[in-house]
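One protein chain is absent from this view; the other protein chains keep their places.
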Amino acid sequence: MTTALRDFIKNPTAAELELVARYGMQPEDARRERAFLAFAETGLPHRRMEGWKWTDFKAALKALETPAAASAKDPLPDDGALVFRFTPKGFEAPAKLPDGIRMVVQPGVQAFPGAEDVPMGALAAALAGGGKRPATLAFEITSSEAPRLHFVFEGAGEASFARIVFLVRSGASLTLTESYLGGAGLTASVLEFDLERGAKLNRTIFQRGGAGEALAVTGIAHLGAEAEMTQTTLAFGAKVARMETRVVHQASGSKLNLNAAYLSGKGFHADITTNVRHGAPSCVTRQLTKGAVLDGGTGVFQGKFFVPRKTGQHTDADMQHQALLLEDGAQVFAKPELEIYADDVECAHGNTCGALDDAQMFYLRQRGIPETQARAMLTEAFIAEALGMADEAVRDVLLAEAQNWLSS
Amino acid sequence: MDCCGGTTEHEDDCGEVKVKDSIDAKTVEAAKALESENYSAGFATTIETDFAPKGLSEDTIRYISAAKNEPEWLLEWRLKAYERWLTMEEPTWAMVRYPKIDYQAYYYYAAPKAGAKYASIDDVPKEILETYEKLGIPLREAEVLLGVEGAVETAAEGREKPRVAVDAVFDSVSVATTFRKELQKAGVIFMSISEAVHEYPDLVKKYLGTVVPQSDNFFATLNSAVFSDGTFVYIPKGVRCPMELSTYFRMNAENTGQFERTLIVADEAAYVSYLEGCTAPMRDENQLHAAVVELVALEDAEIKYSTVQNWWPGDEDGKGGIFNFVTKRGDCRGDRSKISWTQVETGSAVTWKYPSCILRGDDSVGEFYSIAVTNGRQQADTGTKMIHLGKRTKSRIISKGISAGKSDNTYRGLVSVNRKAVNARNFTQCDSLLIGEKCGAHTIPYVENRCASAQLEHEATTTKLSEDQLFYARQRGIAEEDAVALLVNGFVRDVLQHLPMEFAVEAQSLLKVSLEGSVG
Partner (left out) sequence: MRPMLKITDLSATVGEDSEAKTILNGLSLDVPAGEVHAIMGPNGAGKSTLSYVLTGRSGYEVTGGSATLNGEDILGMDPEERAAKGMFLSFQYPVEIPGVPVMTFVRTAMNAQRKARGEAEISAPDFIKKSRDVAKMLNLDAEMLKRPVNVGFSGGEKKRLEIYQMMMLEPKFLILDETDSGLDIDALKTVADGVNAMRDPSRGMLVITHYQRLLDYIKPDKVHVLAKGRIIKTGEADLALRLEKEGYDGVLGEAA
């Protein structure tokens, strides 16, 4: 079977051939095939694709191999939370879930419209499942007081794939935290959220992996009328790590806070990519991404607001990306993009990129704070701004993780 | 100099200041951009024309080269570019859509039959002179002088009297260059590039294709193969060019592509300000314009390049109009050099244009000031690239996009900072204004920073024309279209102030004309 499948991808690399082989071992499923074809159209995304010019999975991921480094320890607390654990071969869930949360382990693949836009998400959808792992894990949230759901992605292996789908019913709210701790050569997950009228989602993503790993987290959310979504990402990168989020405001009055911080050290690459479609009138987006990069590290920010004709009227959207290059040899690439077809809108974006502000440094030092301490203080405050809207249960932990990294 | 030399309509006013006004008025008329019956630059001139065989082949290129009596090295250069072009693909990444261009359906060379070389301006065929006169382009030296004096007095700024030397390109060939002698005295070389190839072959050979290489991109490579004429400017060491230099381009012949090539070299500590203006007649077909402009600034030199582009934009339904695919690039080759691009883009059906600066010299400075107006079915994808290579290089980008009608207006820019460009600085501001609900405004900045000591800052906003402001102005008795013009002028002020004065006045009127019918 794999010989015929080989032709799915033009001039495949060793890693792509292994992915094709993994697909070949999955049960036949028309939806799975569509998802895989969406991935196969390009294969592992690479620099010649506009959306991937700074984050090249094809070049970074030569073969599927178990990396040398073990998973990082999960800093996010799990007390009071319902914990779900994905490893390259296994899946664990609480035996019992409280009222207001229903979980369905679907053996088949759920339809995935728009898979072509997110090749790594399509790959996750096509290869999720097998063994104990669900092809699609679905949740329905009907309570406004459901406990936090905590997803952990860890464990050694060649590759780990997951697809999780959430339906948050009208008036209900979901607090979700995800820890991507590395351990697999390739981790790809896709999470989809459907928020009905007035539903709320607070999502936090913590990512820390090894310098030999590739990771792609794809989130896709549809916001109903007056729905509210707040997302906070703290990413430390990997050999390549892409945290991609696509949000559609699909009924009026929905609100989105989309925040992220990335911290890239030597040999690490962190990519924050977002795409927000204002497909309904009077929706609000506030987006803040902060980054700090050391010698040999790479930070990528790509943000896009799309405001279609007529339906996007009265859009209020603001996108800010600010990056600090803390040392020589750091690099940051940014593309904050606006595509606007409606006239009665307020859209703005800003992008700054550079070293710490000299005037601020001098002010602190004039007050007697030594240079290294002043630097740490300013950088922490800089990063902290992007983490302030994370759920209370994890906010301080995120800050502490950022501080530890900055002071080491 | 006899001040009444060229004009007919305004002789009485010579002592006064009216001639410039008349030029403005004519230029403005010439730019009645959108309703086709109002585009008064849309007339065609009937003169006998020599064409190269239609279509593009090695023979076409040999024909062009022979017609211009070019040296062997240049023919070789063209053929090499052509060979390369055959292997290239037309770019598709810009946010513009247009029917597939049949490169064999164009004439690549069209010259007025009388030939391109005229001993004096009086030998230029009357029809061509009339064309320029209709366009309000000051071909006659006297006319120019008068006009500009008028402008100076109107502005009463007490600034040094600017004068403008003009090179006029009609279809494929340069027909007249004014002020040649006076410029020669200052050591400034200002002539058509075809002449320069013969008169200053070493200079041309030394710099041609060094900023925009032959195989740079699809359109630039096409230009390298078939470029017909254009302007060559050389400012020697330490010379401040005594007047503004200007080229007017006019596409006249049907089914003609225009492929001019401009090369401006400012030697050490030299300064020049150069203006470029463009028009084309109304035609149903799309005419192709693929120009290349190369600027070289050596140590301490400064080049200021200003463009007002109002090529025929096509009619309301998007029929006809110019496809404007232009490669403009400046090389700040020497330390402390400076290149400044200012553009007012109101014409063309499709614009694909990114005037850029390579900031190679330490402490060199690049600037890009742009106003792009689209209306009707126009599509513009324009912006700049600032490539920071030298230490302490600075760049500044101010872009104002105004979209009306059913048009799309995209800013696309790159700021790239090399690891060695310590303490580089960039500031970018991109503002978009939407007038009406059927247009689009897009901002696509790329930022690549590889240097920790660089500081880059980018701001962008997209807003609609404020109803409150519009009402306020109208309540005070200002007619709606004037109120729009007033507000738009306020919106673009940061850029207008970077245009040479006589261009700024023209640009303001152009904006107003371009936006006619966009509200109400």
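Should a chain be cited, it is by its letter among A and B, assigned in written order, with residues numbered from 1 in that chain.
In the analysis below, a contact is a pair of C-beta atoms (placed from the backbone, for glycine too) under 8 Å apart; a residue touches a chain by one contact, two chains touch by 3 or more.
Nothing here was measured: the structure is a model prediction, and the numbers come from that model.
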Chains still shown that are in contact with the chain withheld from the display: A
Residue of A:Leu37, A:Ala69, A:Ala211 or A:Met377 touching the missing chain in the full complex: A:Met377
Among A:Arg85, A:Arg197, A:Arg286 or A:Arg365, residue touching the chain not depicted: A:Arg365
Option from B:Arg392, B:Arg412, B:Arg450 or B:Lys512 whose C-beta touches the chain left out: B:Arg392
Chain A residues touching the omitted chain (full complex): 357-360, 362-371, 373-374, 377-378, 380-382, 384-385
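Just so we're on the same page, only the chains that are shown with their structure count from here on.
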Chain A - residues contacting chain B, complex: 50, 309-310, 313, 323, 325-355
Touch list for chain B against partner chain A, complex: 93, 419, 432, 434-465
